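One structure follows; several queries about it will come next.
Here the complex is missing one protein chain, while the rest keep their positions.
The block that comes next holds subunit A.
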């Protein structure tokens, strides 16, 4: 049962986006619609799980001096394969994701889990940890994508939910929701919400301002 903690703790308690603030750039870029969010989430989970598994399996034989290059080589190869698969089987989505699938290589989350967990743990826990972190990332991506697509275009997965004024309905799309900064606000509100319910996540302030009672004006 303790092993399962690796799976569920990253979903909320150790969420890579809202607690560790990793992988923000892709969370901003691809969450304009549910479809792109979902494809990105699936691609990231696949890359993360397979790379963690492979790196964990050969971890005892990776020389320390070249370990980062070995990890990045494995991750980059998997990303290229994922990109090729998306181009072959989901061409329209690949056009909209453009360079962001390729940029999974630079997603701090993938290298972070490889270096921090897969290098020190056997393949079983490494797999669960990767899956848990991938699901935690996907959950945030889908929540942000849900809010942005619903309020920005009135649709979900491309299907109309609110009929927009352009089609004779009542809903005025919030164009701001389709711009990257809106994802910052939604992520900020999410982090605020989660930390209200999980006060353990609140970090102690680095500095405390104290006023010296004996201080005199210069």
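By definition in this document, contacts are C-beta pairs under 8 Å (C-beta built on N, C-alpha and C of every residue); 3 or more make two chains touch, one makes a residue touch a chain; residues count from 1.
Keep this in mind: contacts and distances are computed from a predicted model.
Undergrad: Looking at what's absent rather than what's present, what does UniProt name the missing chain, "Peptide/nickel transport system substrate-binding protein", "Na(+)-translocating NADH-quinone reductase subunit C", "DNA polymerase V" or "Amino acid ABC transporter membrane protein 2, PAAT family"?
TA: Matching the unshown chain against "Peptide/nickel transport system substrate-binding protein", "Na(+)-translocating NADH-quinone reductase subunit C", "DNA polymerase V" or "Amino acid ABC transporter membrane protein 2, PAAT family" yields "Na(+)-translocating NADH-quinone reductase subunit C".
Undergrad: Which one, A:45, A:80, A:139 or A:174, makes contact with the chain that was left out?
TA: Considering the complete complex, A:80 is the one touching the chain left out.
Undergrad: Of the residues A:21, A:66 or A:116, I need the one that contacts the missing chain.
TA: Of the candidates A:21, A:66 or A:116, A:66 is in touch with the missing chain.
Undergrad: At which residues does subunit A meet the chain that is not included here?
TA: Touch with the absent chain occurs at residues 60-66, 69-70, 73-74, 76-77, 80-81, 84-85, 87-89, 91, 95, 98-99.
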